[in-house]
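The other protein chains are all here in position, but one chain of the complex has been omitted.
Think of it as A, B, C, D and E in the order they're written, each chain with its own count starting at 1.
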Amino acid sequence: MISTDPQLIKNIVSNGERLDGRGMYDYRKITIEKGAVATADGSARVKLGNTEVICGVKFSVGEPFSDTPDEGVLMVAAEFVPLASPEFESGPPGEEAVEASRVVDRAIRESKVIDFKKLCITPGEKVWMVFVDIDVLDNDGNLIDAASLAAIAALFDAKLPGLKEDGKIDYDNKSDQGLQINGIPLSTTFAKVGDSIIADPDLSEAEAVDARLTVGTFDKDGDVLLCSMQKGGSVGLTVEELEKIIDLAISKGKELRKMVANA
Amino acid sequence: MISTDPQLIKNIVSNGERLDGRGMYDYRKITIEKGAVATADGSARVKLGNTEVICGVKFSVGEPFSDTPDEGVLMVAAEFVPLASPEFESGPPGEEAVEASRVVDRAIRESKVIDFKKLCITPGEKVWMVFVDIDVLDNDGNLIDAASLAAIAALFDAKLPGLKEDGKIDYDNKSDQGLQINGIPLSTTFAKVGDSIIADPDLSEAEAVDARLTVGTFDKDGDVLLCSMQKGGSVGLTVEELEKIIDLAISKGKELRKMVANA
Amino acid sequence: MISTDPQLIKNIVSNGERLDGRGMYDYRKITIEKGAVATADGSARVKLGNTEVICGVKFSVGEPFSDTPDEGVLMVAAEFVPLASPEFESGPPGEEAVEASRVVDRAIRESKVIDFKKLCITPGEKVWMVFVDIDVLDNDGNLIDAASLAAIAALFDAKLPGLKEDGKIDYDNKSDQGLQINGIPLSTTFAKVGDSIIADPDLSEAEAVDARLTVGTFDKDGDVLLCSMQKGGSVGLTVEELEKIIDLAISKGKELRKMVANA
Amino acid sequence: MNIVEFKRIDGRKHDEFRPIEARVGVLQKADGSAYFRLGNTVAIAGVYGPRKVHPRHEEQLDRAILRTRYNMAPFATTERGRPGYSRRSIEISMVTRQAINPVIFLEEFPKTAIDVHIEVLQADASTRCVGINAACLALADAGIPMRDLVASCSAGKVNGNIILDIAGKEDTEGEVDLPVAYYPKKKHVTLLQMDGIVTREEAKEIVKLAVGGTKKIYEAQKSALRKKYEIEGEKNDIY
Amino acid sequence: MNIVEFKRIDGRKHDEFRPIEARVGVLQKADGSAYFRLGNTVAIAGVYGPRKVHPRHEEQLDRAILRTRYNMAPFATTERGRPGYSRRSIEISMVTRQAINPVIFLEEFPKTAIDVHIEVLQADASTRCVGINAACLALADAGIPMRDLVASCSAGKVNGNIILDIAGKEDTEGEVDLPVAYYPKKKHVTLLQMDGIVTREEAKEIVKLAVGGTKKIYEAQKSALRKKYEIEGEKNDIY
Partner (left out) sequence: MNIVEFKRIDGRKHDEFRPIEARVGVLQKADGSAYFRLGNTVAIAGVYGPRKVHPRHEEQLDRAILRTRYNMAPFATTERGRPGYSRRSIEISMVTRQAINPVIFLEEFPKTAIDVHIEVLQADASTRCVGINAACLALADAGIPMRDLVASCSAGKVNGNIILDIAGKEDTEGEVDLPVAYYPKKKHVTLLQMDGIVTREEAKEIVKLAVGGTKKIYEAQKSALRKKYEIEGEKNDIY
């Protein structure tokens, strides 16, 4: 793999430009294909430039956690499948995959756009388990945002399975009941390269990135609210930079939400 | 360990001979000792030449799988204990051990000689779990056939434990009820060395083997039927070679079944 | 780390002396601080010279083992946290940590000072699980005795949580009911260095130690009884040496028990 | 031999495949990649290598080592699957390696590893076959020198009828499933597994049907590769 | 902005910390160590290194590698925790490393590892902050050259009020928790995480409150280090 010299990237970005010609706050081209996986209860394939992830939602019936006996359970997992990158290895998820799945999970969970009480079947005994599994097929950077887009699109695509009389899932008959989701929580990631801020860093830029801030936003009754933040990278951000990114994330979130809504 | 030159083996076999003087389609000497493990509910020790395996069957009471609520559960596991070979290592089973246990499992399961519905205690709740554990003590090649012989002999040897009033196993009082097994499914393995086919390859021959075909056969109402096949090795087999091995396996299976029946 | 030459230690000990000036059968200074962990149901921090361990007891409600349906369950685990020693590594417990937890567990369990039948809530269904977790913070040798002191002191410090009407633990309201413990089982460790016996070997002495004997003793109705023994080290002990250590352990156990009783 | 044609559950003829779709170059990062679909069974394969071997002790002085990893996405099956290795995936990874191994010029790349990762995205029977088909295309796409392609499919017996490419309800009702992989130039079967009860004659008939079926798979593979070079050819025209 | 002061559950002011306690040199075997307490949250950190790297392939030719391990003792939480790595501890170990990394002169110790082990002994919110505070003190105690200390604390929103250092009942009732780590000399936020719902303005206000709070933490850290050198100074006087 020919990697790009980080110093070259830094120089380009310091001139307010990017290697692939994008504007500083532009995302790469996004395509969202809902229903991409016939075997899943809900799914989406998302391309963010050359980054590609696929997300499948599956439901099962399980026991609730003892501290939330009347709520369904959300489980988000990301697998960085080794075909996606020469650096990914087989085996249990590494810290990057763990972080991605947890950041995506928090944005969805904390926004409270899904009412988990509606996913209760029998309080204290049976609830819907919602498994959101994200497979990374191609890693060209900014996996968190791609995973976030795929996860929420797949959840919007999902239909609950029917239940048989014995309380087990009837795999032959899907219901047409979707999840009621009141808002579109999304992660948007900005990076600091030198003194500049750029949106949606790709893999060629990753080595040059000093710090990263992922901001989860969602819409509620016309307002935009934040639901999660996660800083990454081995250098710090000033408070001013943080505030600037928060503002950028709010406006970029609006753009991305339209794509999800229209997907 | 002094290993035999694969080319030497190839030369010998191409002359229609074998290093230990066996005929091309001859198995090594087989001994089957049922009841070899006093602590098991059924057991057998099998020697196939210098290959030695020991199989123990244990019963326990457990929950059925949700898709077969009225059937007992068969679990076959092979451990390639490191005392059996300088190459075996401690730790979770490697691919060879996994393959052996799965091939043995399939031959028994697919032949349907055991009616798993008869191993149901309370439908949907309690069934007999049949654990078939195979320990390899000495590896001189063709572990699959040795394991297959040991597994079926141990199952024939097995007696169900008694049940106490509370539904738990009464370890002090065995029943004299055996498993009803309607046929003897067995794996028979043939190998291709150059253009020749040989039965029951031993470890000195293993390096010279191009391909391997294991065929599971059993007897039903006087007929011989196939229940499983598994090709191994890094070279292919022609359809004619496959057909020849299927025919050889059927006649060799008859011989081996007599030994199991008389053990 | 500058380690002490084992031969030097051997020479000193053979003269009936020790590097830190202790008597042959003296323990290092012991401090026991009960209630050291606010979040635990019982706890103790123990310093044995520069060895420091912390033990926390936590209760939960769980299912009994099927062979003891009316008894609570004791689980002792020791983690050799890597901050305690340059040699400790992350990951599952090594053989030394496993041994320490099992020796501590046996001394408590076998002495029968805790009546596990009193920790039964509903026979066959619900019992108290008693988790005794030992964290090693500083390893300057003789971890078994330090862990043993901390475990029993933490058990004496423990108060059972209250139970809510639905049978779950009420974490907001602790009961003031302690465990009824009828005696103080303790491990005391002696080591053979050359022909001499020393008590409580520290880390500088460890390399010079030929053999180790840990003796668990407890008091019952004024008598001292043994409840466990464990020999360690790569050299043997004569029967006379064993007997001498048993006698030393009995008298040393009395001393240590006073410290636990007064802690 | 099934002279009177019967009705299959999904209306196919006894020797008819589900729709086949094959594409190469579907991933950006992998050195080679491919997508293969057989009805509702979908797999993607990505190839890395020849590259340095980690861990080093696996290195072979006289040839490349071939490593295969078959993995099922958790959402690929009716019930959600647990991520990570299972005994099933260990076995399939192994037979996949043995199936592909004969056609690769491993001896041309001593001391290297060629890694083939197969990800099953949708599972409706024959996942190992679809994985092998994708893997061979991905190897070719990566420019790994090969003697031939290996083509894989399965045949079996359902309600007494011997049919090609069991799928859907046929799979749950099926008595026998027999996947093969075939190396056409050498006329070699490089993978063969079977479970279920058959007579000697049925076994041979099913093998022949499956081996015959690989021809159509092979055509689909070659057509996908041709399309790649045509497109690349077109690209060359443009520049 | 919270001009009328409200009542917090435990009686603290909106920008008031729980009691802070910091000590260095609390362990004997570690090359450096520290204890940090914030109310009922207690962590100990131990540092080993710079030392040889195992496994060797992690070694960097131009700098030391920094490895952090955040671990929660099983008895630190209300319900007993399972020992060993969890997804949570993997994430926190990572963000802790990123929080500390900027202040260490890693380039001075090429081909070595600096290992920071954090053990949370009691958990009542802000465990990662307390761990980071202890870790920086332990690094200083080990004599590792540092550009500055990193100080960490959290702020959040409880019942609509924006407050510093959420703890106890506030934690379970809290809507938002936002931990930061701050590198004062450079005015850099080196850790920032958030969960919960806030407006843009609230987010900024909470960030400022948290960043402002780190000043007091920083003082406590420096005071603990001063105390160490005073005591060592006294010792020197004696000899």
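Simple rule for what comes next: a residue touches a chain if its C-beta (ideal position, glycine included) is under 8 Å from a C-beta of that chain, and two chains touch if they have at least 3 such contacts.
Predicted model, so just to flag it, every value in this text is computed and none were measured.
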Quiz item: Which chains here touch the chain that is missing from view?
Solution: B, C
Self-check item: Residue in contact with the excluded chain [from B:Val81, B:Leu179 or B:Ala211]
Solution: B:Val81
Quiz item: Out of C:Val13, C:Val104, C:Ala153 or C:Met229, which is the one that touches the chain we can't see?
Solution: C:Met229
Practice problem: Based on the whole complex, identify which of B:Asp135, B:Glu205 or B:Glu241 touches the chain you can't see. | Solution: B:Asp135
Quiz item: Which residue from B:Ile9, B:Ala40 or B:Ala263 sits in contact with the chain not drawn here?
Solution: B:Ala40
Practice problem: In the full complex, which bits of subunit B touch the chain not displayed? Write them out. | Solution: 1, 37-40, 43, 50, 52, 54-58, 60, 77, 79, 81-86, 90, 92, 131, 133, 135, 137-140, 169, 171
Exercise. Could I get the residues of subunit C that touch the absent chain, sorted low to high?
Key: 93, 95, 98-99, 101-102, 106, 109-112, 213, 223-239, 242-243, 246-247, 250
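Here is the rule we use: only the chains that are shown with their structure count from here on.
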Quiz item: Leaving out subunit E, what pieces does the complex fall into?
Solution: A, B, D | C
Quiz item: Among B-D, C-E or A-E, whose interface repeats A-D's (more than half the contact pairs identical)?
Solution: C-E
Quiz item: Rounded to the nearest 5 degrees, what angle rotates subunit B onto subunit C on CA?
Solution: 120
Self-check item: Per Cα centroids, the chain farthest from subunit C
Solution: D
Quiz item: Which chain has the mean of its C-alpha atoms lying nearest to the mean of all protein C-alpha atoms shown?
Solution: A
Self-check item: Length of the line joining the C-alpha centres of subunit B and subunit D, rounded to whole Å
Solution: 28
Quiz item: How many angstrom lie between the CA centroids of subunit D and subunit E, rounded to a whole number?
Solution: 52
Quiz prompt | Multi-partner residues of subunit B (at least 2 other chains) | solution = none
Self-check item: Two or more partner chains touched - positions in subunit D
Solution: none
Practice problem: Indicate which of the five shapes (line, ring, star, complete, other) describes how the chains touch one another. | Solution: line
Quiz item: Hey, which chains are touching each other here?
Solution: A-D, A-E, B-D, C-E
